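Yeah, one chain of the complex is gone here, protein chain that is, but the others are all in their spots.
Naming follows writing order (A, B and C), and every chain is counted from residue 1.
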Amino acid sequence: MKLAVIYDSRTGNTRTAAEWIAEGMARVAGTEARTLSIDAVDAAFVGEAKGVVIGCPSYMASMTPEMRTFLMQGGRLGLAGKLGGAFATEQYTHGGGETVVQSLLTIELVFGMLCYSGGAALGKPVIHLGPVGVNANVEAHNGMEHYREYFLVYGERFAQKAAELFG
Amino acid sequence: MKLAVIYDSRTGNTRTAAEWIAEGMARVAGTEARTLSIDAVDAAFVGEAKGVVIGCPSYMASMTPEMRTFLMQGGRLGLAGKLGGAFATEQYTHGGGETVVQSLLTIELVFGMLCYSGGAALGKPVIHLGPVGVNANVEAHNGMEHYREYFLVYGERFAQKAAELFG
Amino acid sequence: MKLAVIYDSRTGNTRTAAEWIAEGMARVAGTEARTLSIDAVDAAFVGEAKGVVIGCPSYMASMTPEMRTFLMQGGRLGLAGKLGGAFATEQYTHGGGETVVQSLLTIELVFGMLCYSGGAALGKPVIHLGPVGVNANVEAHNGMEHYREYFLVYGERFAQKAAELFG
Partner (left out) sequence: MKLAVIYDSRTGNTRTAAEWIAEGMARVAGTEARTLSIDAVDAAFVGEAKGVVIGCPSYMASMTPEMRTFLMQGGRLGLAGKLGGAFATEQYTHGGGETVVQSLLTIELVFGMLCYSGGAALGKPVIHLGPVGVNANVEAHNGMEHYREYFLVYGERFAQKAAELFG
């Protein structure tokens, strides 16, 4: 089962988060997970993927213009019916990561995806809408590393659900 | 396959919308669709349902306090893993129906549901996040009746997806 | 007192809505209101404006990529401290106009603007977050014209508040 993590990254933090999600996905047997930058998306792989997680940094509590432009491809991405997830990075805890995740999920719903986060039903750590990492040391005492486990767990739960539905 | 439409209604418009959704669901063979007011939810039926759609009127561009309180039951509703949808009614086109739908879907994601609207992938009418009806004649020349087809189509598409996934 | 309405328009509907808002603003004595396409923003005028309203059509229940890219200019637009408003057009009542308005206001808050819609406090018509017009005849029996009064009233209320605060 193929799963894709599509991301827009500027400084590398969001790419790191994408890689952690893919690493978590790979814990589920039979999963082939790939991270794809919006600059170089493998359309064939995405087309075959049963689930796609999309993420980017928060700028002004919003998704990046590059991600917004990328998603304008709409139906041509062929995401309808796939399991959909979202994640973000931000520079402050109040920096808009959640509003970015919510806005990415909104577009995924318009694409006709099945949006899923795992939620509170799978116990701690509770993932609400999708994982968010604070990408600076301004707040977190050890930067992105502090959030690693959330991204791993999220990726694993997402892959389990995809396998259950489509495996 | 059981499907539930849970609603909070004050003047009857949201109940009408819920009934249209259930009528649309029933177009899919093998579907038993029921509308349930939050005042009298049949917990056993909801527990057996493969999909649940939740809706309420917009007050202050937000869900009603009664719906917010109802949803506080959280995990006890047993919604994790079910297909989830949302709808709303409002008094003006700009009256908050969409923000209510988005906020209902947000809670459904936290419950661990698979959120689905059909989206743009199924052609016209495009349903973005969920159907919204304007419940007054202030704007619409024929009130809620004007939106009937959207609710029917939404219910049918939702039931088709539920049957495809869990039927 | 200068007031600006900045818009992104594709088919002309959002430009029409912007013009109605400016027309409503001009009802307040001493107001010079101008509509500015994001393609040709008069930066000097915006800099002198006491209030700025921003609007665009909904695509995928989100602002257009062009508007998102335009707003990336951030602080260079010099909007901090000004009165801020937002509006949208959409193709269906559930088409994302409100989520677009909410996302525009989110960015305006990050810019340090004072966001204002008039709200319910000024009586009918209640404007919740900002006016939204349905830009097709799919639903509305007379298209955008159906929403004209909302945009006019919104523009007038916005200008009154700007005059009260900064006039």
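Quick note on the criterion: contacts are C-beta pairs under 8 Å (C-beta built on N, C-alpha and C of every residue); 3 or more make two chains touch, one makes a residue touch a chain.
Given the structure is predicted, the values throughout are model-derived calculations rather than measurements.
*Asks:* For the full complex, which residue in C:G24, C:G118 or C:P131 touches the chain that was left out?
*Replies:* Of the candidates C:G24, C:G118 or C:P131, C:G118 is in touch with the missing chain.
*Asks:* I'm checking contacts with the chain that's been left out. Which of A:S9, A:T31, A:T64 or A:Q102 qualifies?
*Replies:* A:Q102
*Asks:* In the complete assembly, which of B:A4, B:A61, B:A88 or B:A159 touches the absent chain?
*Replies:* Of these options, the touching residue for the absent chain is B:A61.
*Asks:* For subunit A, which residues reach the chain that was dropped from this view?
*Replies:* Per the touch rule, subunit A residues meeting the hidden chain are 58, 60-61, 91-99, 101-102, 120, 124-134, 138-141, 146-147, 150.
*Asks:* Pick out the residues on subunit C that sit against the missing chain.
*Replies:* So the residues of subunit C touching the unseen chain are 74-75, 80-81, 83, 102, 105-106, 109-122, 126, 128-129, 161, 165.
*Asks:* Tell me which stretches of subunit B touch the chain missing from the display.
*Replies:* On the subunit B side, contact with the omitted chain comes from 59-63, 65, 68-69, 71-72, 74, 96, 99, 103, 106-107, 109-111.
Heads up, the rule we're going with is that only the chains that are shown with their structure count from here on.
*Asks:* For the sequence-identical pair subunit B and subunit C, what is the superposition rotation angle on Cα atoms, to the nearest 5 degrees?
*Replies:* Angle of rotation between the two copies: 180 degrees.
*Asks:* Between subunit A and subunit C, what's the gap in Å when you average each chain's C-alpha atoms?
*Replies:* Subunit A and subunit C have C-alpha centres separated by 32 Å.
*Asks:* Could you give the separation in Å between the centres of subunit A and subunit B, each centre being the mean of its C-alpha atoms?
*Replies:* 26
*Asks:* Using the touch rule from the top of the page, what residues of subunit A touch 2 or more other chains?
*Replies:* 74, 106, 109-111
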